[in-house]
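One protein chain omitted, others in place.
This part shows subunit A:
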Amino acid sequence: MTKYIRRAAALCALLLLALLVNATRVQVVDSKAYDSNPANRRKDIARYDRARGDILVGGRAVTGSRDTGEQLRHERTYTNGPLYAPVTGFASQVYGTTFLEHAEDALLAGTDPMLAPLPLWNDLARTRSPGGKVVTTVEPAAQRAAFAGLGGRKGAVAALDPATGKVLALVSSPSYDPERLAGTGSAVTGAWAALNADPDKPMLNRALSRTYPPGSTFKVVTAAAALDAGRITDLDAPTRSPDPYTLPGTSTSLANEVDGCSDASLRHAFQWSCNTVFAKLGVDTGQDALADTAKRFGFDGPGPKVPSPAARSTFDTATDDAQLALSAIGQYDTRATPLQMAMVAAAVAGGGSVKAPHLVDRTTSADDDIVATTHTRTLQQAMNPRTAAQLRELMTDVVEKGTGTNAAIDGVTVGGKTGTAQHGVGNAGTPYAWFIAWARKPADPEPSVAVAVVVEDAAADRSDISGGGTAAPIAKAVMEAVLGA
């Protein structure tokens, strides 16, 4: 019997061995596959186990965290959610993250290895650092001015510091409260469905994610290309432009909303936004030169990351002359985000230099130790400094005595450009009123703010003046807020 008992014992040993081998398989060999299975909630639980780090605007947190005690424990809260939604985005248990919440997720959630007290510490100790903080470049006063200026109308505002590329305001309207999407449950899914079904698209970040035809504000780019290419040497010389202008190779006639554009000088044409002059100037400057300048302003490249990714602005390069003429006045397939047009204004204000726009000044640990600082970075020289100086002169004229007088600020040098873009079949869509501008305090050598404003329903006034009438006051308010700060 002893022999058989030993054999039975060997069977038991075999069973033990099978269990140990299988345990090693599940817990060590295949564990990564199990851990990363999307149905495994452990990652989510760990993620929401700690309070998320905050996003700061003007030294104050505009986000918070609420401990619900549920499985996905901490839910995001927002102070002034609609105002800062285009900056923060949302952080939802169900729908993930967007914008800064997404771009800085690792830091906010505490998984960024830079937050660990020692390298690999969190891996070894199986802990997670407290979420870090994201300090934004946004000026609260400018943000509020832009939001109030839009007043619920569809539109967007982007404001930059031309010298550094800091984003001073980033507003989209109508907006929404991202807190509605934080957490789980039917309230969140209901809010998501309602926001997505809303015809006004409140979750669309019009400042970053939406491109518009830039209309006459694109004339800044066309003028820069013409001046850089030497097509125009004297701002006050007549340009030998007919009014109306027949688009090359077609019988389509392009007219102006204002008088006095026939054979006007560049100064006059810029001041009064003569389509005929700029359409012809675009064709005369040539597609390559125009496309090259547009590219250096940031068109046709990958959309900038601020670090939230902005949509790509386009200047269509595969065009015939008639299309080129329309592209040169910001129509046809030319499209730009409000951020891109703010970069155009900032480039003029900054002597032609295009700075990388950025929304994050620095990131810190929960204890305010610096993790990373965003430095000023020059992307391109969009034009000669001399050209920039000439454009500043032209833009100043627009505000002082042209289409943009609504943006004038007492005692401050303001340069701007209006625009009204038509769109839709037969231009039947609601026009977009544009205004891009910069402002310089008298004591300062350089402008300290550049702004782009777009308003979607420009009161049905299709004259080019509407940019000055609807958008310019908002730009003015934003610039005043920045200069006053």
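Note that in this section a contact is a pair of C-beta atoms (placed from the backbone, for glycine too) under 8 Å apart; a residue touches a chain by one contact, two chains touch by 3 or more; residues count from 1.
Note that contacts and distances are computed from a predicted model.
S.K.: Determine which name in "GntR family transcriptional regulator", "Menaquinol:cytochrome c reductase cytochrome c subunit", "FtsW/RodA/SpoVE family cell cycle protein" or "NADH-quinone oxidoreductase subunit M" the UniProt entry assigns to the undisplayed chain of the complex.
M.R.: The UniProt record for the chain left out of view names it "FtsW/RodA/SpoVE family cell cycle protein".
S.K.: Can you tell me which of A:40, A:189 or A:376 touches the chain that was removed from the display?
M.R.: Of the candidates A:40, A:189 or A:376, A:40 is in touch with the missing chain.
S.K.: List the subunit A residues touching the unshown chain?
M.R.: Output for subunit A: 1-9, 11-13, 15-16, 18-20, 22-24, 26-28, 30-35, 37-42, 45, 126.
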